[in-house]
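So, chain A:
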Amino acid sequence: MKKLISILLAASLLTAGLIGCGESSSESKTITVGASATPHAEILKVAQPILAKEGYTLNIKTYDDYVLPNTATEDGDIDANYFQHKPYLDSFNQKNNTHLVSVAAIHYEPYGIYAGTSSSLTALPDGSKIAVPNDPTNEARALQLLAAQKLFAIRDGAGLSATKNDITSNPHNYDIVEMEAAVIPKSLDSVALAVINGNYAIGAGLKVSQALAVEDKNSDAAKTYANIIAVKKGNENKPAVQALVKALQSQEVKDYITKQYGGAVVPVS
Partner candidate 1 sequence: MSEREIVRIENMSKVYHGAAGEVVALKDINISVREGEIFGIIGLSGAGKSTLVRCVNYLEKPTSGRVVVNGSDLSALSNRELLKARQKIGMIFQEFNLLNQRNALGNVCYPMEIAGVPRPAARTRAAELLDMVGLADRAKAYPAQLSGGQKQRVAIARALATSPKVLLCDEATSALDPTTTQSILELLQDINRRLGVTILVVTHEMRVIEQICQRVAVIDQSHIVEMGDVKEIFVHPQSAIAKRLIFPQGQTPAGAPGGKTLRIVFDGLSAFEPVISDMVLECHVTVNILYANTRAVDGKAVGQMVISLPGDEISVDRIRAYLDERKIYYKEEPFHES
Partner candidate 2 sequence: MNHELSAAFSAAMLGEYGNGFATTLYLVVVCSLVSYLIGVPLGVILCVSDQNGIHPNAPLNRILGTVVNIFRSIPFAILLVVALPFTKLLIGTKVGNNAFLVPLTLSAAPFIARMVESSLKEVDRGVIEATQSMGSSNWQIITKVLIPEAKPSLLVGAAISVTTILGYTPLATLVGGGGLGAIAVQYGLYRFQNDIMYTSSILLVILVQILQEAGMKLAGSVDKRAK
């Protein structure tokens, strides 16, 4: 899942999708899903005809931010959403008193360490700058990935809210620069290494195969950060919701994902 650009940035950097009231009659054959533009909405588009064959109409609503789709689902304006991973959902529920549940995991977007001014993980000069996203879960994920490459050590138990303050030992004194995730791909010439998620990397013209290191498919990271379909508690077993999950987990969609995103998006098997 990508983390938010700051609220101030959101409106200007991304094209705003229309936010309106959606239909959400649970017994009807229409299902409205809120999603991020890429890759989620694109994947949903592929699922649309599959659902149509089952007699369901899939309405896709795009959102720029990561708060509104959850509140809309909670309020019943949309039936489900597809943009976040479970850790974010849990945190959101806790902070905002919402009652959303995960129905199924669909894909994950591997984080990669990309070359900046240096293309080696082992021969980095002391004091080099390493860019990581500055929002909570993404920064934690990035730091864990870097720690797994033995660049520095993180305090045990720092977990999903690790910040650079949780680094316990940093023998080479790498300078961790916390910055806006969307700006990192544009600043590769100013840092030694950068941690970027698959989707932003593709958007910046990088190939996942170019990454110096990537989160492994079977790693905990992959499982934990899989992007899910979320609904309001009680709606998990609605026929339309189940049909949606089935469509998204179909081979057709899996093939599309694998082919379309060159490794930046990986279907959960």
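The candidates were selected such that all candidates are chains of the complex that A comes from, given by their letters.
What we mean here is this: a residue touches a chain if its C-beta (ideal position, glycine included) is under 8 Å from a C-beta of that chain, and two chains touch if they have at least 3 such contacts; residues count from 1.
Since this is a predicted model, take the numbers as computed values, not measurements.
Asker: Okay, in this complex, which of 1 or 2 is up against chain A?
Answerer: Spelled out: of the options 1 or 2, chain A touches 2.
Asker: Of all residues in chain A, which touch candidate 2 in the complex?
Answerer: The contact residues of chain A facing candidate 2 are 3-9, 12-13, 91, 95, 129, 131, 134-136, 161, 163, 165, 177-180, 183, 186-187, 189-191.
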